[in-house]
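To start, the structure under review is shown below, and the notes come after it.
Excerpt of the complex: some chains, original placement.
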Amino acid sequence: MFEGILERVATQRPLIHCITNYVTITDVANMVLACGGSPIMADDPQEVEEVTALCDGLVLNTGTLHTHTIPSVFLAGKRANALGHPVVLDPVGAGASRLRRDTIHQLLEQVQFAVIRGNSSEMRVVAQQHLTGASRGVDAGVGDATDEQNLEKVVRDAQSLSRRTGAVIAITGAIDVVADSQRAYIIRNGHPMMERITGTGCMLTGMVAAWCAANPGDTTRAVAAAVCAMGLCGQLAWERAQQEGGGVGLMRAHLADFMGSLTTKQLEEGKRVELR
Amino acid sequence: MFEGILERVATQRPLIHCITNYVTITDVANMVLACGGSPIMADDPQEVEEVTALCDGLVLNTGTLHTHTIPSVFLAGKRANALGHPVVLDPVGAGASRLRRDTIHQLLEQVQFAVIRGNSSEMRVVAQQHLTGASRGVDAGVGDATDEQNLEKVVRDAQSLSRRTGAVIAITGAIDVVADSQRAYIIRNGHPMMERITGTGCMLTGMVAAWCAANPGDTTRAVAAAVCAMGLCGQLAWERAQQEGGGVGLMRAHLADFMGSLTTKQLEEGKRVELR
């Protein structure tokens, strides 16, 4: 299902410009490296356009927005669009403040995203922008945590959001949904303990950008592969940490260990994915 | 001694808003997760009031103050006070610059802290604010590293500072003192190697906020439990790292491992604490 994806990342070592939050920035850089890419972090308005022009893909992550660097996400996003680089949005904490909501909604208007990846609460905020004027309430839409009961609806909403934004939509959680307007991958990799280390979502977003940059024209499959890979490495990392008598600390180290050595064979055998 | 403390954290999973330094921010987030809470980092003046209103507790850490985010600590502190959330001050590097001293002293005037936690040098700077006009010199007060000789005096000074600030005072070091105006816990957990990894103090402060948020009305005991827990996990982490032929690198990973699986039974059996 994911033939060629990892190989192209390894061959091309795409350079990814990350404007990302300061909480998880080290782990994002290390995960981009581990998954086969190369990261550059830069967020000053005076240099982001030049930096992104040197790169193959761009991450915009809203985790620790600062008013003095908000112009950077627009400048970099537009330049990356002009250059045809994939731009990935991670709307971290989208609902936590007006500053985040407004910034995200303006980004959706001004920047064309290749992928938008968030948890279900964040993606609800993203979707609401595109539902303005509709009769749905705050709790409707893709906002509920995905489970077997609401899965059908989550997939429909993700595909609808994909149609409206032109982006591949990845809603991650206990069950992950990766959808474009035509297809949806339902992914059941991952481990609940991944929520107990900070930044697994941010790291995945960095990976997604690298894998999409190396696989142009095959974005949906590349995103699905990245989501499976992160979930699989999370499972393996927790299992290994437990075997060693450790926990979340060792798991964090092993997550990079497993990602750094992941093969297509392992991914194909370990993936738990359904294509609808 | 600490019955119920951990259980309440695990049940409530308090959400902690951290305005903290960029050196240790990842490790603080991971420790808040490991000890049972959930962290949000946000420090832009335009969003901190909204973010803290979503949370159950607030950390203000002065480790890497920036003039453009200093207004944030006042805005968040006052909002948290208005909402009755516990606010914990970590006066990192309090004596390193006029900017830090002035900010800390203004904070002490404008924000009511539930807990102030620092090492003895930092707490000396905090105490001096409250000794203005008194005849004591710079080297007096709680400024000396706590040892068996000066312990009585450190406890008295901590209790005096607690009376003046209304906060529980935690002075951590080789011997830790946690005091309110009535009681003092003397804690001898911990390992000297904990000073050789950055951020053990900052991580403890994050923990303290989470444990206090989940144990309202029982702040002094919650702080003492957190200080014991961090010290105990530090001992275990160093011991494990040594057994594995490692050192400070593995210790850092194992610190989160042990905190993530700590039980009340382990804490009760491992604590080295005296209540005066």
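Just so it is clear, A and B label the chains in written order, and each chain counts residues from 1 on its own.
Keep this in mind: contacts are C-beta pairs under 8 Å (C-beta built on N, C-alpha and C of every residue); 3 or more make two chains touch, one makes a residue touch a chain.
These numbers were taken from a predicted model, which means no experiment stands behind them.
Displayed in place are 2 chains, all sharing one sequence; the entire complex defined by the structure file totals 3 copies.
We take it that only the chains that are shown with their structure count from here on.
Fitting chain A to chain B on Cα positions gives a rotation angle of 120°, stated in steps of 5. For the pair chain A and chain B, the distance between C-alpha centroids works out to 34 Å.
On the side of chain A, the complex with chain B involves touching residues 21-27, 63-68, 93, 96-100, 196-199, 241, 245-250, 252-253. Within the complex formed with chain A, the chain B residues making contact are 22, 25-26, 29-30, 33-34, 39-47, 50-51, 54, 68-69, 240, 252-258, 260-261.
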